[in-house]
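Excluded from the complex is one protein chain; the other protein chains are retained at their positions.
Labels for the chains are A, B and C, by order of writing; each one numbers its residues from 1.
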Amino acid sequence: MTKIHVTSEINGDEVEFLTEPNVSLLNALRDEVGLTGVKEGCGTGDCGACSVLLNDELNAACLVFAPEADGAEILTVEGLSDGDHLHPLQQCFLEGAALQCGICTPGFLVAAKALLDKNPDPTETEIRYALAGNLCRCTGYDKIIRAVQDAAAQMQEA
Amino acid sequence: MGCWTVTRGLNTLKYFSPSTVEEAVEVLAAEPGAQVFAGATDVVPQIRSGKPEPESLVDLKKIDRLVSVADAGDKWVIGAAAPASHLTANADLVAEFPGMVEAAGLIGSDQVQSRSSLGGNLCNASPAADSVPGMVVNGARAVIAGSGGTRTVPVEDVPQGPGKTSLAPGEFVVEIEVDHRPANTGDAYLRLIPRTEMDIAVVGVGARVTLDDAGNCTSATIALGAVAPTVVRVPDAENALAGSAIDDTALDAVAAAASAACNPIDDKRGTIAYRQHVAGVLTRRAVAIAAERARNGGAS
Amino acid sequence: MALAEDTNPMQGFKWVGSRPIRPDGFDKVTGRAKFGADLVLPGMLTGAVLRSPHAHAEIVSIDTSDAEAMPGVKSVVTGADFPEPYGKPAEQDVQRNVMAREKALYEGHVIAAVAALTREQARAALGAIKVTYKVLPHVMNVTEAMADSAVVIHDNMITKNVDPAPEAPSNVASRTVFDGGELDKGFAEADVVVEREFTTKPVHQGYIEPHAAVADTTPDGRSTVWCSSQGHFAMRTYTSNVLGWDASRLKVIPAEIGGGFGGKTVIYLEPLAVRLSQKAGRPVRIVMDRDEVFRASGPTSGASLRVKIGAKNDGTITAADVWMAFEAGAFAGSPVGAASMTALAPYKLENFKIEGFDVVVNKPKVAAYRAPGAPISSFGVESVLDEVATKVGMDPIDFRMHNAVEQGDTATYGPKFPVIGFKETLQAIKDHPNYTAELGPNQGRGVASGFWFNAGMNSTATVNINDDGTATVVTGSPDIGGSRASMALMAAEELGIDVVSIKPVVADTETVGFNDVTGGSRVTLATGAAVVEACRIIVADLKARAAKGWDIEADQVEWVDGRAQPIDGSQPAVSLAELAKNWGRTGGPISATYSHNARGVGAAFSTQVCDLEVDPDTGRVTVLRYLTAQDAGRAIHPSYVEGQLQGGVAQGIGWALNEEYIHNDDGVMENPGFLDYRIPVASDLPMIDTVIVEVPNPAHPYGVRGVGEVGIVPPLAAVANAVAAAADRRITDLPLSPVRILDAILNSED
Partner (left out) sequence: MAEVHFTADLRSFTGGVSDVSVEASTVRQLIRALDELYPGLGERLSEGTSVAINGEIIADATYEELPPDAEVHFLETLAGG
């Protein structure tokens, strides 16, 4: 046998995939499961483009071994929206022009969701530190921070 | 215990996820080329970058004892693989050891915080490991398991130099023990990084101070990170504090002693002169914070 | 659904100036958008690249036989698989940069490439390629490279623009000089003279998406290439040149691009992927690792500068003397020319000399980075101006205002300025509350200004009217910062239909006419003007079709708010949708294409002010407030204009404070990752306040100037000037790291 069989709940669906022991979850999600919304910017946990929730905790998928996903719940950017109904973060990123090239956007959305799950009403400073693991080279972060603030406010009202 | 074995050409790769310490000990005894991991924040990138691959990987996070954080009466017992995010979320632990927990909370981004652990940070044996000075000043001990049984050593005895530990083959750290702090005791950890996040410490300082009822220092411990191959205690600074009112004179002596205790290198992150100077600056600041916390009953 | 929120009736526009959701946004927030590394083709192989571990070495031999025999390996290429370098010198440089020939010229220079079934197999095969190097001495900065005793990297490099031409080769590729008036006279008139030397380190564009290319080469000798670039037409030109192919054998399809900032106007992987695919008979994908991006793709130059400026006590600059030497990397071509032309351009100057040198060193070949060269020269000039202003006792904005160029003034690079908005940016800063906000102890404020030309160049746009009354706008300009939204807005304005009825598309090299790269802040201006002109052809056509229905002359029809109507009001208006529905019987498909080499470029100016605090005991800097005012001409989509301003500032702050290439004594890069190549993170920055100044460019249909680049010009000096104010010391070497600032505080008096 050359592959490991892994069963996970990914974005709400039971998903089975094959992998090798020393492959990262990032590579498995992209290459085996086809979730290319999970981006690779560095492969060393320094950019956050591959952010996913693993059992509700924020992780860089490039720092996780794929077999660790066996029996785990995973959320990627592809699972953020509810059908064609965008998550408030997605909507606020769009309306607030919080993306330019868009390569970092999936990671920011997942990391911001992790933040708001734990802290529904974060301060600007809390948002900035919570998202410090996600690099963006286009925006200077200004509009990203504002979009998260807007989404938090909307979700508080809802 | 989860176990997978795959073959790749002539090589066999194995992946184990033991569920008890005993199982892990057995696996490691049987698999001399095994790499244990908790957060794997260093292991995954190393493998990807083409470093020689371990023949087997052993995930310690499925062992309850390694991921639990508990007040065991006379001491805290923190699983070696418990993610830092669980430490920073534990209000009681934060209240008692704000400095030590803050140090653990500085290891990498929120993404990394879900993975990084005291045991991993300790066994990675980086001189700049943020959590180690915080553990050292609080007298933390590492409980180590191996085929010869279990032994407990002060955490500062584990790292032996960059990337080197005192662990024997087949041994791993099970948990970190920290005795409850005495009354009127506070701790603090400060580090210098060029950015506000995501950097490796250029200098890290852990400090713990115990005061008497009059507010004078009865004992202090100071440990410096990133200024020598391993964490450095600063007895001269500790002695200067003992019996003092932690006034400017004492703090000047502390800063000078900390600078003098450094044995740093010039590297891409900082120079010798910079590290020496800033070790003094941060030690002074950390001691002041620890003393303030001690005055407030240890709270931050 | 109409998404226009703040329409701009004051300017008479319905769509231009509004902030709709960008059309490509939905794909990007849901993970659907396909970037370079996301494409998968059946049977696709994975490529990997062997790179030189040495900064400078002769390649004595390469033996790939073991690698070729390894499991899963389908093809291996080396220099022998590409034509001998040919053509113009600059073309030969690209050929040699893509694949080393006789020598490896920097650590990371490509030696060979492999395609295999899996990434692991490809990696393993790289390890089995036997390369024998003869390591040569290396030179790593301009001082070393310009020394008489320096090892010469290219033995045929004779310095250009030196009279008489040198006989011996050197590492100086060329010299460039701009001058005017009489320097000695100018300095003699000065009451105050300040002279300083500066250095900067190479910095990387730092896009988050690593370079990626997929090639599928078929047995008929043609190849389809998918790449993430700032211009797929340019990638076709360069790639075919390296391969020695006719360009028409390549079809290049643009993927979404994850940031470029100039660094993706050049090729690295594409020719390797094409040849590997050709030899293997299967598609090949190559994606750089982050460390390869740093080691082998283009940073911008490190540099040494000397700047001397004199002024009278009334603030009039009387003379400026600027000397610069720029690292080009391993091949000629640093942006020292642009740095020379921009250095003093914002100011009226009679007596000046700017001398620049393009110097090769054993580092990666530099690539364009946002206003290439200008931030470096501006750093030196604006730092010295700050000191001069202080010495003559003037507010830094007033001092600049006193000397600022305006329409009709002669730029130091020669021509006269057309309508520009430099003084307006200065005034905007002065009028903003940030400029008078109170500062505490150890805090400082720094001001700097900057200039960039912007570019026009070649663009094509095709507009097709669909029978449901919508329009497809096809261009060949990759969208790196929201340009599809701008194209849609301008088309909506021209056609008079809702912006959501416009579908902007970036098409491949076989589907639309030529477009130059997305660079030089040119797309909204040049491709935008092509879209506007194509829409105007469409409107004329629609008016003619409506006229037919009314049996009147086309010139008796006007186009109002998306409808044709007789000027005399004799008939009810007919909408674009109705006209579109009847396309078949009114003259066939409704489509127009407009191509041009764009004219009417509007120059850009920016003025910025930075407030920061220096920790005097550790040298750490905290940026407290940042304000940028930039003349955009007119903002088509203000949110994305603000985004360009903010992004340029953030990159500039990183350059000023922490970013640098660090090489060890062997010429090996020590920080090829985001851990130690420290770009700003969210918690490093405050909100970046923007003022969009609008002095319309009269030569563009909507007054656009181009906004992408000039924002990165002032921050280096703005930050340095603020540090000088906060620490009471001027530090002239970048980056202004804690180590450097503390050293200055402890060891220098100023």
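Points worth noting:
The rule is simple: contacts are C-beta pairs under 8 Å (C-beta built on N, C-alpha and C of every residue); 3 or more make two chains touch, one makes a residue touch a chain.
In this text the structure is predicted, and so the values were computed from the model without any measurement.
Just so you know, the chain we are not showing touches C across the whole complex. Within the set C:338, C:429 or C:692, the residue that contacts the chain not displayed is C:338.
Within the set C:522, C:563, C:634 or C:678, the residue that contacts the chain not displayed is C:522. The chain not shown here is touched by just one of C:368, C:428 or C:669, and that residue is C:368. Set against the missing chain, the residues C:161, C:511, C:570 or C:748 yield one that touches it, C:161. For chain C, the residues touching the absent chain in the complete assembly are 161, 163, 175-179, 205, 260-263, 265, 335, 337-338, 341, 368-372, 413-418, 453-457, 517, 519-522, 597, 599-601, 708-709.
The criterion applied here is as follows: only the chains that are shown with their structure count from here on.
Looking at B-C and A-C side by side, the one with more C-beta contacts is A-C.
In terms of their C-alpha centroids, the spacing between chain A and chain C amounts to 29 Å. Here the CA centre of chain B is 43 Å from the CA centre of chain C.
Residue numbers of chain A whose C-beta contacts span two or more other chains: 43-44, 46, 129, 132-134. Among all residues of chain B, those that touch two or more other chains are 8, 196-198.
Within the complex, the chain C residues that touch chain B are 71, 120, 123, 127, 289, 291, 617-620, 657-658, 662, 670-671, 674-676, 678, 680-681, 683-684, 737-739, 742-743, 746. Taken in their complex, chain C has these residues touching chain A: 19, 21-22, 24-26, 28-35, 37-38, 40, 119, 205-210, 256-261, 287, 289-290, 480-482, 637, 639-640, 642-643, 646-651, 673-675, 679-683, 685, 687-688. Residue ranges of chain B in contact with chain A, taken from their complex: 2, 4-8, 13-15, 17, 37, 39-41, 44-45, 47-48, 53-54, 56-57, 59, 61, 83, 85, 108-115, 196-198.
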